[in-house]
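The complex appears here without one of its protein chains, the remainder shown in place.
Going in written order, the chains are labelled A, B and C, and every chain counts its residues from 1.
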Amino acid sequence: MLQFLAQTAWFIPCYPLIGMVLSLLWTPSIIRRTGPRPAGYINLMTTLCAFLHGVLSFPTTWHQPPQYLNISWLEVSGLTLDIPLELSTTTIGAGLVITSLNLLAQIYAVGYLEMDWGWARFFSLMALFETGMCSLALCNSLFFSYIILEILTLATYLIVGTWFNQSLVVTGARDAFLTKRVGDLFLLMGVLAIFPLAGTWDYRGLGIWAQTATVDPTLMTWLALGLVAGPMGKCAQFPLHLWLDEAMEGPVPGTILRNSVVVSTGAWVLIKLSPVISLSPIALTTMIGVGSITAIGGSLIAIAQIDIKRALSYSASVYMGLIFIAVGTQQLDAALLLMLTYALAMALLIMSTGSIILNTITQDLTQLGGLWSRRPITGLCYLVGAAGLIGIPPLGSFWALLELLDGLWVQHPLLVGVVVLVNALTGLSITREFGLIFAGEQQQMTVRAPENFWLVTLPTALLAGATLHLPIILQRLGLLPQWSALNHAAGLLLVVSSIVGCSVGVWLYVSDRMTKPVQLPWVSVQNFFAFDMYTPTLYRSSIVSGVDGISRLTDWLDRTVVDGVANWIARTSVNSGELLKYGNFGQTQLYLLTIISGVFVITLLLLRSLL
Amino acid sequence: MNAVTPTPTKLPPSQHEFAEIIHRLEAGGAMLPDTPENLKQIIGIYKAYAVPMDFYWRNLLYIAERVFLNPLPAFKYFLPQDYLDRHNHYAGEDADLRIWRGEATAHPELLEFMEKGEVKRKLPKLLHHLWHDRINMEFAEACMRAMFWHRNMGGQFDPYLDTEEYVANADRAIKAYFKGNPVMLGLYKLFPDMFIEQVRQLSYYSNLGLFWEVMAPVFFEMSDLYDEGKITTVPEAMSFLVNGIFAIAGRPIYHHVYIRGECYEIIPKSKGFMWLYEAALPYVEAVFYRTSPFRGTKSYNAQAKQVPENQDDFHYGILYADVFPVGSAGIPPTLLMQDMLHFLPPYLVEYYQQYCRGGDDTLIQLGVTFQRSMYCVTSAVIQALRQALLYPLDDPNPEHLQANRAFFEAQLNRLTRPEARLRDIQSQDYR
Amino acid sequence: MLSVLIWFPCFAAVIIALLPKSLDLKRVRLSALWLSGITLLWTIGLVIQFDLSNPLLQYQESLPWLSDLGLDYQLGIDGLSLPLLILNSLLTWLAIYSSRIDTKRPNLFYALILLISGGVAGAFLAQNLLLFFLFYEVELIPFYLLISIWGGAQQGSAATKFLLYTATSGGLILAGFLGLIWFSEASSFAYDLLLGQTLPLNIQYVLLVLLLLGFGIKTPLVPLHTWLPDTYVAASTPVAMLLGGVLAKLGTYGIFRFCMPLFPEAWSNLSPLLATWAVVSVLYGALAAIAQKDIKRMVAYSSVGHMGYILLAAAAHTQLSIVGAISQMFAHGLILALLFHLVGLIEAKVGTRDLDVLNGLMNPVRGLPLVSALLVLGGMASAGIPGLVGFIAEFLVFQGSYAAFPVQTLLSVVGTGLTAVYFVILLNRTCFGRLDNSLAYFPKVHWDERVPALILTLLIFILGIHPTWLVRWSEPTTTYLVAEAHLSTPAPQSIMANAEFH
Partner (left out) sequence: MADIVDIAVGSEDFSTLVAAVQAAGLVETLKSPGPFTVFAPTDAAFAQLPAGTIQTLLQNIPQLSRILTFHVTPGKLTQADLQALDSVVSVEGSPIPIQKSEGFEVKNATVVAADIEADNGIIHVLDRVLLMG
């Protein structure tokens, strides 16, 4: 039985797909006399099935070589597009993380969106994400990874646009779509360009090809940069990071999934592609550079945000930046581990803050405070998430960051500094949020703030439990290093940086010593980060206005020059002003028709004489 | 008797933006124009509203009194039979004050719906529930949460929740409820405020339940009177409401909890909390005026500043809401509209068939009707307050009349905001 | 067999035209629907019997006609024309379905549409250059009438413009054909006869340019396109569906059927230029679309851009790119018809096509939710989102062309990015956002009106998920085309050229 389940693990993405299709019954005009909640329940069930299937097949893959499957899709003119799947511990494990987080997020959504009527659309999109990500995990081909990423781009557009009546949602959805699409198209260029070289899109094949490939370095650099650009958009890396901020207009349950696992899809593809990318040192350096800039810049921006969701969204970019650094320095295991530990911790942070937002109405950190005594469960969950995110032993991210540091230790001392700094800044950032939400005085909006009901609180608590147990699971799976093999200096450095970061946070925001809001002496610096380093303005004044201007120019050219010349030719050649008044159907037109028919007949006659 | 007989006003015309409406109010009318079409709509919707309301109040009291602090209340919307049979204090033979001439137990249409649902099939309760073929209690809870969160709206109920007396009462109930459950008791020891805050919320469940217990029979009676031809104009409908408000003003608001057959008085009746001051007025303020912005229409982004900083500045209630997006995502009133959809009287169903998209957009047409009807209820509240706190409309003293006018103008000033629907409902074309 | 596709619609047109004027409007529409339905069924029958392994012409018919002129009645069908014939029959049926119930002068209207259907089928089937030209020209008049009588605002000027441009197009093509006969001294206009000609290169250039300009107008390609936005906008919904879905394909069909195989050397030499021209078209169309305020115009300009991909594929003329191009013709026909149908529905219900006025149509009760949902799908299909038919067609074009013209291909990929930009603008403004309270009293959309859109969406989905059903028809023919027509891959331009498809 278990063996059967393991062999059919490729079916895991199909469960949510079934749920998605079924929930379309409740989108407008089909089932309307009764409410849309069954759509949610159905998707919960299908997600549960997918999860259970994963759980049951996971042990059988353990210590087994990966299985490869091929599903034929299209064969045309010598181009064979089979869907290659890899069933291994890693891929099924990734599927497990996705389905379990989605399960919790969907339970959470049943509670969080209890007043919402757009369930069918929302849940079907959650299912689409689940399908997409599970298939991405299993799929072993760059081409199909591209397809999935592109479909997820559309899904992002739609899920951010769930509350489409609201104007900022509309622009947020637009920007998310376009930014990700830009990344996708670069990826598509890479996909197109790599095939003639490698002759395959299969990751295994690409890996083998990369070992022996000799490609023109310039070409390889462009190719590798194209392949990196796609994940950059997905992972919200500088300068394609803005969409994640705007995507925060979407509902919290969607954010849980997006900030924890959806952003990692790019990193996943990157890890798969790393043999190819490592053919170009410039691309690797670019990745490290982009990752470092995003990590440091993002953590500074996060500290300056007053919106809870946005502060956390920048932390998401930060961790993706660390993963970029990890992949850039070929620390794939560290990257995978960090993806896992990060996903749980971030999902937990979003869940607990979402629970605050739900019934204190405001998302503004400056309007919150004093919730600890009445919201201790949420507060504890937040703390667990925070501890799981930064390098605090024995929780998950400590081990992941330690592994990363260990790999960087000898060759990249500068990057060690970056990681440690980012860890400290993130520590500061999340303690700041904790302080502003839970410590301090009650404010108007937090006077009446009960703990949320079970559908919201229970999944949060469950996830907190999972985050706490993660190190034990990792230990069981043998993913944690032996004590003797530990880089003690790195571990110490990491712990110290976490302590420093958190202590500063506590001193500034949890204790009463400082007056809130805490102001930097340099307002311009604070604003610089609060307004996201002014990138929105930068975009508006460069790309957006550029495309807008060129399109207007084209339109003007089209109306005046191109059309004008054509009209002028027509006017002069037919040489009858009256004829071309472009009037209604009348004698002139009839005249014209007669001329054309005449020419036609005469031509025929001419031909006769010709032949 | 309250006599809102129209009298010619002795004051010079009002200069207010809504002068016409103010003159109508001074003549004993409502904010809603007096047309037979309006009357038909509002009475019909009162009827459709009262049936789910009959469920809401019973369920709210059930949660406040019985479910209490159950940490996993998965079945809190499954109302036990004794709560369906529970006698409304204002209907039936044994009523304290018989407002509705019908029976005191749950309304027959409600019972029929609970049994067969919109699918018109007799299925187990759980299936109806899962098929979302049920009353949307979530809406009632959201109203409760709006009252709870906005809190500061007059009356002594909310300040009482912060007194030591209240905490002591709650403490007794909590300890009794979790007797023999060391985990929860331990948790209570660790985080007492968390539990007390939950009990405060439950007290609001009770508050709202007791409030709606009165409103359901009022609306049923109005519907019956209209069917009998005894209510013929909008002002008559309104004065019925005004009389109702007075008649019931002294109804006690309390919170009792029943644990293992024993009654724990968390808020005893002896506190003297009254229906009018501690429930009705806060309810109108919290639900009709304030609530909170629908997530589908306003951004909660802190930097966008679309949500006001002060709770007083919240104006998102039914008097302001845009009904047109009803049915889409993030628009909470859809739950109520859907609940009313099941119980529309035939004449309204027929009426909606004639306009816009006929049966296809009933949800929105009835939403607009509901908005009209709530303007009528708000008018009744304004007239009742005027009657209680100010002077008769036919007062001979012009100073008194001026005071009345100032009051009306002050009330309408809140409705001059651009998003208020007062302008729209003046026209019959808004549907 | 094949003649039925031409003459049955014509016969049907006569029947419809002769139906008594007193007959109920609905009846006339229904009869037109039945008659075109029969054509559609006949086409499906042909498809079922079509021999997939045979790359050559099938069902050939040949009758001597004016043999003195070199004009014989020669018909045949292969993998290039088959998808387009299906498209023609399908879209004719759907166009009739999506016509308004209260169309004025219905007899004439439906008769003209059926006439067009027959004529277009003739053009796709003709295996004689002059016969092709006759059918090609014969479309002109019914379209002219359809636009000028049933069109929207400014229909008169648009119709005249259409007439002038397409007449010029016809003239150029005729000149090209005549020149071909003249110089090759062929005895007839028969296609297979001319296929083997070997003309001097400079004559090939001249003739090729004539034909390219002629077909370029019809396709249309920048800068020969300015008739298109005006015409598409002025045309009523069913006519726009036919114009965009079928008529434009006559141009691209001409390029693949005549320009490419008849002048192989010239084609190979000119192809870098053509590829560049294609990119200009792609980018120009997309950029112009971004600036539009009228959604129908926007969709019209999208068509200019998408036709550029086909030219790119033709320029590259690899096997893969040609399969891609044929798929793209079919896919684009479906998508454009869907978009025009939906835009027409929106205009009919909301009363405007102005992006600044439209808003919030996604609203489930008072908006046009299903229309909006399908519009999202249509727009995304057009922008090349995978899982929908547009993607696989574009991808094959890109992958096929990349080997030959990497830079142009990558620039075309940028074009799909710009496509996404304007479709997102369109969707954001029309479907998303808040419904304007004073406007939100649109009449409801009947199921009947949704049927064409649903059928098209279903096809877009099915062919997107299972593209084999799309590409299999044309694959043998393209293999043959590339192999037999002396077409060799152009000289290696870059290191990419060592590409091998296996």
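The definition used in the following text is that a contact is a pair of C-beta atoms (placed from the backbone, for glycine too) under 8 Å apart; a residue touches a chain by one contact, two chains touch by 3 or more.
Since this is a predicted model, take the numbers as computed values, not measurements.
Asker: With touch defined as in the header, list the contact partners of the absent chain among those displayed.
Answerer: B
Asker: Kindly state which of the options B:110, B:194, B:281 or B:425 is in contact with the chain not pictured.
Answerer: B:281
Asker: Among B:36, B:108 or B:154, which one is in touch with the chain left out?
Answerer: Hidden-chain contact among the options goes to B:154.
Asker: Just name the one of B:27, B:167, B:187 or B:247 that touches the chain not displayed here.
Answerer: B:247
Asker: Can you name the residues of chain B that touch the chain not displayed here?
Answerer: Chain B touches the chain not shown through residues 1-2, 96-97, 154, 156, 242-243, 246-252, 269-274, 277, 281, 385, 388-391, 399-400.
By our rule, only the chains that are shown with their structure count from here on.
Asker: Where is the C-beta contact count highest, in terms of which two chains?
Answerer: Top-ranked chain pair by contact count is A-C.
Asker: Among the chains, which is located farthest from chain A on the basis of C-alpha centroids?
Answerer: Relative to chain A, the chain whose C-alpha centre sits farthest away is B.
Asker: Mind having a look at which chain is the central one, using mean CA positions?
Answerer: Given all protein C-alpha atoms shown, the central chain works out to be A.
Asker: Round to the nearest whole Å and give the separation of the Cα centres of chain A and chain B.
Answerer: So the centroids are 43 Å from each other.
Asker: At what distance in angstrom does the C-alpha mean of chain C lie from that of chain B?
Answerer: 59
Asker: Between chain A and chain C, what is the separation of their C-alpha centroids in Å?
Answerer: 37
Asker: Please output the residue numbers of chain A that touch at least 2 other chains, ranges allowed.
Answerer: 28, 164-167, 169
Asker: I need the residues of chain B touching at least two other chains; which ones are they?
Answerer: Answer for chain B, listing residues that touch two or more other chains: 297, 325-328.
Asker: Under the definition above, what is the set of chain A residues touching chain C in their complex?
Answerer: These residues of chain A touch chain C: 27-29, 73-80, 146-148, 150-151, 153-154, 157-158, 161, 164-167, 169-171, 173-174, 177-178, 181-182, 185, 188-189, 192-193, 195-197, 199, 216, 219, 547-548, 550-552, 554-555, 558, 562-563, 565-566, 570, 574, 580, 582-585, 589, 592-593, 596, 599-600, 603-604, 607-608, 610-611.
Asker: Any idea which chain B residues touch chain A in the complex?
Answerer: These residues of chain B touch chain A: 71-74, 117-119, 130-134, 136, 138-139, 142, 145, 148-149, 151, 190-191, 193-194, 197-198, 200-201, 292, 295-304, 306-307, 309-311, 325-332, 334-335, 338, 341.
Asker: Could you list, by residue number, the parts of chain B that touch chain C in their complex?
Answerer: 297, 322, 324-328, 356-358, 360-361, 363-364, 424
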